[in-house]
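Structure first, commentary second.
Our next item is chain A:
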Amino acid sequence: MLLRKTTIVVLAILLCLSPAVLLAKPVYKIGGIFSSTGRASFLGDPEKKTMEMMVEKINAAGGIDGHMLQAVIYDSEGDPAKAVSAVNKLIHKDKVLAIIGPSTTPTTLAIVNFVERAQLPLISCAAGVKITSPVKPWVFKTAQSDLLAVAAVYQHIQARGIKKIGIITVANSFGESGKNQLLAQAPDFGLEVVQAESFGAKDTDTTAQLTKIKSAAPEAIVCWGTNPGPAVVAKNVKQLKLDIPLYQSHGVASPKFIELAGDAAEGIILPTGKILVTGLLPEDDVQKKILEDYQVDYQAKYKGNVSGFGGYAFDAVNLLAKALKGSNGDKNKIRRALESMAHHVGATGEFNFSAQDHNGLAPSAFVMVEIKGGTWKLIK
Partner candidate 1 sequence: MVTDSVKAFSKQSLGSCDIECPKDITRSHDILNVRNLTKMFGGVTAQDDISFSIEPGIVCGLIGPNGAGKTTLFNMITGIYRPDSGQVLFNGRPTRKMAVHQLVRAGIARTFQHVELFGSMTLLENVLVGMHVRTKSGFWGAVTRMPWVMREERRAREKAMDLLEFTGLTQYAHRPAGDLPVGRQKMAEIARALASEPKLLLLDEPAAGLNPVETEALGKLIQRVKERAVTMMLVEHDMSLAMGISDKVIVLDRGKKLAEGSPREVQNNQAVMEAYLGRG
Partner candidate 2 sequence: MDDNKKKQWTENTIFLVVILGCGLGVDNTYYLQIMTFIGINTLLALGLNMLMGYAGQVSLGHAAFYGIGAYTTAILSGTYGISPWAALVCAVSCAVFIAFVVGLPTLKLSGYYLGMGTLGFGMIVNILFREWSTVTGGSSGFVGIPMLEAGPVSFMSGRNYFFLVWMVVLVAVLLCRRILSSRMGRALRSIHDGENASLAVGVNTHFLKLQIFMFSAALGAVAGFLYAHFVMFISPESFGFMVSVKMVTMVVIGGMASVWGALLGASLLTLLPEVLHGFAEYEMIIFGLILMVVMIFMPQGLTRGLLDIYEHSRKRDKRHGN
């Protein structure tokens, strides 16, 4: 027993003295800001876990050019002021090379000025269009813009021959950004928004709004929100016996939504990243392998299901890792590498960054799914 312990200690000392360690390069510190608690915790929590997992994995594979990665992650609680305080901590105290996150649009917008000033690459995991348009040199994002999601939904509606729609959006930044896109893009698809309503994120009932929409006689309803509000909307639509198609946003694309809405989820159509329907993807889909690997790793480590939101962080870490390669810790090099990144296949889609596009995704990043029998069905 004692002997074995001594051997281990000796071995450990020898290992430490080995040339590999002596030549070990300084770690690359990368920062993360996620709303892992608070209202947007459904976004931040999987993102944080994914980032931790990915960093571990990269380190296990020998790091980047021999540099180990170290993740410094702070919780923004979805509060812009906390995000600002976190970004300053990352820039000035931890002196990180790049930052991943934050999870929501307001928190991202709050810190954009600071990273621009500090000239530090930021890869946001939030959906808002405002983040990358207009393009800011140091700010990138991996989440699909609601621009693309709305386009995907409208394409489907248009194909059905529907002309008049009613929309109901949640009264937060996600819903507001979605509402703006829904209103702006409707004419492009020959659609008319006959009634636009909103509901509070914590509302217990939305029948008043839906009644108003009903009286405007639309042919379909589009609901834009994040859990749990849209589940309430779905239930209320059934109660009011509104027999028109209900579309939801990618904000509810998680198994939780089906669980929450129960029977009322039947027949709902929504756009989602491919991650939700990995199993249903054709074998020749380039993303399939990546998604399966990610899911296996995540489930092994955290025993929970992956969500599209974690995928944003997955892509962000991978993109950053690629950009870090050969950069030698030079932030300008990292930024240039990110901006010239092309054909990077990630969990969310294929990224093609350019000086004009810091989101780099195409509408093909979304697939449309329908909820049938309590599970997702891919719509071709």
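Convention: a contact is a pair of C-beta atoms (placed from the backbone, for glycine too) under 8 Å apart; a residue touches a chain by one contact, two chains touch by 3 or more; residues count from 1.
A quick word on the picks: all candidates are chains of the complex that A comes from, given by their letters.
Note that the structure is predicted; figures quoted are calculated from it, not measured.
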For this session: Identify which of the numbered candidates 1 or 2 touches chain A in this complex.
Result: 2
Problem set entry | Residues on chain A engaged by candidate 2 in the complex (per definition of touch) | 36-37, 74-75, 78-82, 84-85, 88-89, 91-93, 105-106, 109-113, 117, 128, 130, 171-173, 175-177
